[in-house]
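The complex appears here without one of its protein chains, the remainder shown in place.
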Amino acid sequence: MELPHSRLLDAYRAMRRIRAFEDKLSELVTAGKLAGFLHLYAGEEAVAVGVAAHLSDRDTFASTHRGHGHCIAKGVEIRAMMAELFGRSGGLCKGKGGSMHIADLDRGMLGANGIVGAGIPLAVGAALTAQVKRSGGVSVAFFGDGASNQGQFHESLNLAAIWKLPVLFVAENNGYGEATPNEYASSVPDVATRATGYGIPGVIADGMDFFDVFEKAGAAIERARRGEGPTLLECKTYRFYGHYLGDNLAYRRKEEVEEMRQTRDPLDLFERRTAGEGWLASDELRAIDAEVAAEIEAAVAYAESSPFPTPADVTTDVYVRY
Amino acid sequence: MELPHSRLLDAYRAMRRIRAFEDKLSELVTAGKLAGFLHLYAGEEAVAVGVAAHLSDRDTFASTHRGHGHCIAKGVEIRAMMAELFGRSGGLCKGKGGSMHIADLDRGMLGANGIVGAGIPLAVGAALTAQVKRSGGVSVAFFGDGASNQGQFHESLNLAAIWKLPVLFVAENNGYGEATPNEYASSVPDVATRATGYGIPGVIADGMDFFDVFEKAGAAIERARRGEGPTLLECKTYRFYGHYLGDNLAYRRKEEVEEMRQTRDPLDLFERRTAGEGWLASDELRAIDAEVAAEIEAAVAYAESSPFPTPADVTTDVYVRY
Amino acid sequence: MPREISLLQAINEALHLAMQADPDVILLGEDVAGGSGRADQGIEEAWGGVMGATKGLYKAFGPGRVRDTPISEMGFLGAAVGAAATGLRPVVELMFMDFLGVALDPLLNQAAKLRYMFGGKARVPLTVRTLVGAGLRAAAQHSQTLYGITAAIPGLKTVCPSNPADAKGLLLAAIRDDDPVIFCEPKSILFASGPCPEGEHAVPIGKAALAREGSDVTLVGVGRTVHVALEAAEALAREGTSAEVLDLRSLSPLDEDGILGSLGKTGRLVVIDEAPPRCGIASDVAALCVDRGFDLLNGPVKKVTAPHAPVPFSPVLEDAYVPNAARVIAAVREIG
Partner (left out) sequence: MPREISLLQAINEALHLAMQADPDVILLGEDVAGGSGRADQGIEEAWGGVMGATKGLYKAFGPGRVRDTPISEMGFLGAAVGAAATGLRPVVELMFMDFLGVALDPLLNQAAKLRYMFGGKARVPLTVRTLVGAGLRAAAQHSQTLYGITAAIPGLKTVCPSNPADAKGLLLAAIRDDDPVIFCEPKSILFASGPCPEGEHAVPIGKAALAREGSDVTLVGVGRTVHVALEAAEALAREGTSAEVLDLRSLSPLDEDGILGSLGKTGRLVVIDEAPPRCGIASDVAALCVDRGFDLLNGPVKKVTAPHAPVPFSPVLEDAYVPNAARVIAAVREIG
């Protein structure tokens, strides 16, 4: 599938941004500059970006604890994200949310979510709004293989199916829920198999391949916009870092990780494909890499210079009025 | 499938007991003699009895709000059940539980349950006990079509599947969850379809036909005892009364109910089959009918003569020790 | 004399008004219509809610805005939170508050926290209507008074009316509130009638109501226990004790000033709640008295609550379980 040149560059830029953002966080944590639980999206870039490439601000994302990639793909400002992770008042959520609750409703990003599976019904609700208000919007629920064993997954898919809601369920199957392999925790190897139980299409994409995700997500999103209801799209992917920064990684062999990084890196695959087809030139990509690197540095600088919130902020923003 | 004569009579007796028990409750409620929410099992007798015919006290049932039939099929004493519904101290649960919590652990009956779907994991837990203790026991979870849209259904089936627990999931699909038709509430017409999502067998039985349930439950129970894991057995059935006594019944046509009662009554079907095959004689069945009628009258008499609990009983049985 | 309607009818009127006035208000819940999908058989709105609270709404506002749900509380409540955060104003019926067991996360971790976690950038105008309390012989899993759980959660508001007029006014306020509100319907008094204004009616969330004036002791109640308090006050009056009865109405926010105001008049207080004694509204009221109200106190503050036990089925036991006027009177005498 060929995309206009500018959109190819946009896709690459978004993926590179995610990668650079996550690599930077790893660096910052190692340097002791960041607190909290950080779940990095590196390795899974093609999923969020492949889906987001079809969407605009009227469309919504509900995300997971591993939410930076979804934010960036949805166009959320990087420096406000970084400031949030630094716990600063200039953060997207004024420092109150942190990594697990990073959100930007203006971009249709309904938030990372610390409760596994809890984002799924939120996406269903956003789709309900779209349906009732006839906004034409589509809503996307991202969730992991582990989350597919939560009751909220089940209830949400059934509900969306009977109401034919404009929602896309994207299972990011990276093979693990924390330290537990999916082949142990799930009774079926493919999350997509479960679509049968809801009478909706179940589709498997190579989550490391932007083009495959793009194509299959596109079809599902078109279907949703036509009012034909939800699709369960499973993207087979892999997380390059551990479950969170600090993870001992003892549940997977080093060689497994190495092999994935060497042979299945979504940025490499993207570059190989676009170069092979003659769509993009290497120096275009290197220019983006440099731009992004600068953006990230600027984001860190912004974050570090943003003032901390003050103790009085603890009790604001609880209610609209109380 | 032919059963020994005595077991055929047992099966009929159990079904007749359930029917007579439920009909009596309807009468008592109409006469203003009983309080509380009563969900009658009449019409679904073949399901509980067809399954229970394979089980003994080491095997367990987890039931639903519509639990009288499961109790009776599992061999629970009728007069203690009746006294429970009358709120008397001679009741199975000393009058504390009532219809929705009727239970008899000695008979392996883990209780009716007022929370739709909540019995399912309890059955999984009993199966876990059987597996850990190698008791050879099998556990059965009964639940309705409506309950199959609860998260607990999903989580339980997955858990039982990955641990290959000796459990049988029996979906009693009577077409309705309260006033809502299953074809509206569920994204798939057959609950059994969902077995695919857990990699376990999904089987459909005619829940009005004792023999069909008996046969299919038997195979699934044997499989479970062999350590091969759970089965989802869907029994297509129908409730002859409303959702509860007091239901306005406006969600289904009178003709539908009439037709079911006329053509699909599990007791009639049983009688027709056993007579047709020459297995049972009509007078044998009438004798049982009379016995059962007497039992029920005796149960009511017992219940009415059983003393009420006293206010001091309100605070006992909360803890083993506090 | 103003017309009288039941608390249930008052709820129904409020729902009609709210849906009429604002197209963003939608209604979700199990059997809020009933018989969905059977229009071809001439079946429509078979139930209108298990208690009948939502009667006529499906017919008036159609299947787009009034939706029967599957038995998937976590799912449809979660969806309602998502819908509220994106521009609708959903009213959800959680049939019995006991079902919080399978519906807590969307309230505890989502609705209550989105605004805060997002730095004030979200609004979650969600209303959850739910039945509380004993009295229907419905036993342990259908009779609980669990508003203490939602009142404890920062980010939620919780109200519980004791009469039709407040039911109407508070429900309208809840639906129009931009924060998530849990609206508790005391099932034992659903069918009790009382005066209720026609048309629009506003009752502010966060204000207790004086249900009876008095000077010797304050009786604080909520929902059904307001009536228990009134009955006790009546009896106490006959023996010369003048009891003031305060109807909390709102559990979060709690009307601290209202409570302290009455305590200031009477110096003595008994709080009556149908929930068990631990970690509930009754403790909060007592704790308020012994902190900000300490100088006003002329005697101990007594809690008259259900015992620390599940709700029993047997009518005899259930009647003994719930607080009654005799226990309130005894408590008043004890602190006399």
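For the reader, a short list of remarks on this structure follows.
We call the chains A, B and C, going by the order they appear; numbering starts again at 1 in every chain.
The rule is simple: contacts are C-beta pairs under 8 Å (C-beta built on N, C-alpha and C of every residue); 3 or more make two chains touch, one makes a residue touch a chain.
Bear in mind the structure is a predicted one, so any value in this text is a computation, not a measurement.
Though it is not drawn, the left-out chain touches A, B, C in the full complex. The hidden chain makes contact, of the residues A:Ile115, A:Ala205 or A:Leu280, with A:Ile115. If you put the hidden chain back, the residue from B:Thr129, B:Thr263, B:Ser282 or B:Ser305 that touches it is B:Thr129. Per the touch definition above, the residue from B:Ala35, B:Ala53, B:Ile78 or B:Cys93 contacting the chain not shown is B:Cys93.
The residue touching the chain not shown here, chosen from C:Gly155, C:Pro180, C:Gly214 or C:Pro323, is C:Gly155.
Touch with the hidden chain on the side of chain A covers residues 35-37, 84, 87-88, 91, 93, 95-101, 113-118, 146-147, 149-152, 177-181, 183-186, 248, 250-253, 308-311, 313-315, 318. Within the complete assembly, residues 60, 62, 91-97, 101, 103-106, 110-111, 113-115, 118, 120-133, 139, 151-152, 154-156, 158-159, 162-163, 316-322 of chain B touch the chain that is not shown.
The set of chain C residues touching the chain not shown comprises 74, 98, 100-102, 104-109, 112-113, 116-117, 139-141, 148-149, 151-152, 154-155, 252, 254, 275-276, 278-284, 286-287, 289-292, 294-295, 297, 299-303, 307-310, 312.
As a working rule, only the chains that are shown with their structure count from here on.
Distance between chain B and chain C, defined via averaged C-alpha coordinates, is recorded as 35 Å.
One inter-chain figure worth recording: chain A and chain C are separated by 39 Å, centre to centre, where each centre is the mean of the chain's CA atoms.
Residue positions 69-70, 72, 74-75 of chain C are each in touch with at least two other chains. Shared interface positions of chain A, i.e. residues touching 2 or more other chains, are given as 151-152, 154-155, 158, 162.
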